[in-house]
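Shown here: the complex without one of its protein chains, the others still in place.
The letters A, B, C, D and E name the chains in turn, as written, and every chain counts its residues from 1.
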């Protein structure tokens, strides 16, 4: 198994056995800043080689997917799960949006198998964070005047992860491969180590989330385990249709099948406060994230292999 | 002198002259987490090459040493130092247990002289943390029903240092030398730099400990300066008897001669609250730690050279 | 543009658009500790090659410059700016002293152009921090008995930046080029990455400073934009007179043209409390620092090229 | 020196509300406020500050009784239903009444 | 809106006790608590939070008088002799009495 996943396991086990191990919040912040910048910078440097015009239609298709996914999840939650409208909308928004950590683990997975992927995948990552959250808010409140769109768009477009990803992309794109050289030791060489520490902390957090699991009953567990697979399948089909490589298809599947736990919770807490935040966080962090990094990523890779083989 | 020791000296001098230099606690945590994981991972990777069965009898011998050392220290403290039973037991537990930072400096010392040591030394480090603490608690309270053994064993076996060391060992052992490659830049290449920063902070902490020194009188100073040497001698004799290499003997001597300042204080604060915690911490951090890294390690290395020469 | 400056720009833009991006204070501390140690260590290692005696007269000349600069700034602030005596003296002290971050960016600028500079430049950096602060305090209060010189010199000579710079210099000088090898991955290889993150945070801080700008009116903005250039010219002329290389002249100009935002604020807050601290900080961090890293450093480099050409 | 009666309103709320609550205090006319980071447990479960947004903040406002009550009313109308938040009021004495 | 009298019990204790003390509060029936990190000086010397376990924590509990007293008694019996710990009680007014 990839060592970074073992670090997640270590955190999970330590957390479940109530070890006193804890990473200070400041360190968690540092690690996530480093990961976001690294993903952005790497993508930007790659993009520097390439004509950009061709990716716009693809971006559009990806945005459409970001809008459709929550619309698929919402009825499941509302009618099968009998959750309130606000809770259904909120969870749908989380699952339509994406998880940067899952993406990073998938990148590490592909790297260690020397599988390339399209340079613009980090752009997809950025782009996919937002539409599902907007759709989720609309699902919760309709096009109500109550929603403070100003505050919301501020929250969305100026949130930490968007700013660092886009910032990294632009810087990488501007300085190109030679310019980035002196930054490599911190941002590129340490990438896996930083990811390992980050996953250690994620394991601890996931463990603390599972403690609130029983309160929420079987439906939410089932949802969090089962919805990633069809979503990832949608992602890989779209990837195929867009003519992506095996690596690219895998990553788009991962994006579709993963659930946000940074951008979505923050935005929904402000815009749909009546939704219970622990419900969506427990599902996304406590179940879907571990599921994806242990089982999802290899499975979605297999989707990609199979589909890519079919088409070409 | 090894540059990492100069960093300790810098911290010590800055602290003694009451400079405002301070590392934030979150950074201290990060550095100690990195050190513990590095020590574990390195050991684990080395162990991956080796048959494990042979080391069990050695582990047993080492555990016996961990139980005997506090039994030797206790009467000295109780009768020569006229300390209370609780204080004597607590200090004995600290000195029977081990200091990870001292171990790390000794590893750096051996590395810079290209002296190898047995791969299972980190296992000794883990193993030696606990028995002395248990013996110390028994010395303080007998086998009383009062002691909350549940809480205590939780504290001992799920404390930060044990979890990270064992976790690192297992991960290193599972992924082996190739698997660890991508983690090397963070955990291995930065090792000495991280150790240097950590020792800078240790210097500042040691300086603040020395401020409470005068309160505790001459006996505790003498004890903290004199006990490490015979303890280290016991450790090196045992190392010799177990057929360790010069590097291994040195490290076992360092383990025996060093005093815990993380695991032992935490466990004893909970289990023997009537012991004065500043007494043992001042001795261990303010005197024994500096003594060991300046004078102890080279001396114990010389023990190892001499003894190893005798035997072989 | 140098990527590290793009990071500053990213922070600045994020801050001005009120993004929620923030680096935890503990991380800011870690980054600044790393930068200070790196600058010190690098200088120390270089100095290890060299006879030290020759630099004493140069140090003297540099100290004189450090005393003269605030004396030039003071009347400008007092008579053109109509600021109170305390405020004028305080700002003069800030601008006579130096900014370590600006120096670090200038070093990165020179490195990326493979331009060497004298090994003792970090000594100048250390030396220049203090005299202007003393002169500023004298300007504010005369040689009054009120000033607690004991406390003040403690603040000055045992402040974080002095201790780490001098500590780094001494350690580097003692261990020399081979001894420093194992510390290189953390302190040297990561230098640019660490600087990039640090500048990201500086951008955020500078942005928050500009919010108080309007309160202080046009004079302070003009002062902060215009004074660095003549000061840097003085620095480069002195550098020329001392026979420095192009790199050395550039750095001395940068030191003269930059304004302190760590040592000076702390010392003046204690010694001249009636001076408004946000006034000098806004000028130094919110205007002069960005001006210098975007426009100043290339300009001062051009000064150095021109002057050096003239003389030799 | 004389001392004057004022109220100290302490608000403990989830960290995500920091910006909104300080804006509200500015708008309602508080002369200042002090914030520190906290964690805790309440009816909405444990908030253990494992990462920034999972923690609480603790806001203190020294003010007159009227302002204290209108802040509490504002909290009641806008936050008590949906957020992890509590508030309580203490009597305090201050030396510079014109400041608060 | 009406306000109701409650007690605010503030405990300052060495950080190592956090787990034990919150368990105690749960057991004695406190409706919640708020914790922040602190440092300080007292009869047991300076506790300067240089590293985690050398610091203090500050626990606040809003509760009725009876519970406040039984918590203080518990502290007295179990902790005052051997640990760096103090506690004090303040009168506070709350708007939602059913919460505390």
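Here is the rule we go by: a residue touches a chain if its C-beta (ideal position, glycine included) is under 8 Å from a C-beta of that chain, and two chains touch if they have at least 3 such contacts.
Everything numeric here is computed off the predicted structure, so don't read it as measured data.
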Shown chains in contact with the undisplayed one are C, D, E
Just to verify: which one of C:22, C:85 or C:141 makes contact with the chain not shown? C:22
Which of C:6, C:98, C:186 or C:205 sits in contact with the chain that's absent? C:205
If I consider the whole complex, including the chain that's not displayed, which of C:13, C:138, C:270 or C:305 touches that chain? C:270
Contact with the hidden chain only, please: which subunit C residues? 22, 25, 28-29, 204-205, 208, 212, 265-266, 269-270, 273-274, 278
Residues of subunit D (touch criterion as defined above) contacting the omitted chain: 1, 3, 6, 8, 22, 26, 31-37, 62, 90-96, 99-100
On subunit E, residues whose C-beta touches the chain left out of the figure: 10, 12, 36-43, 56, 58, 69, 72-73, 76, 80, 86-91
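By our rule, only the chains that are shown with their structure count from here on.
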Third chains touching both subunit E and subunit B: none
So which chain is farthest from subunit E, going by the mean of the CA atoms in each chain? C
From the C-alpha centres, identify the chain that is farthest from subunit D. B
Roughly how far is subunit B from subunit C, going centre to centre by Cα mean, in whole Å? 41
Of all the residues in subunit A, which ones touch at least 2 other chains? 22, 24-26, 29-30, 185
Which residues of subunit E are in contact with two or more other chains? none
Return all touching chain pairs. A-B, A-C, A-D, B-C, B-E, D-E
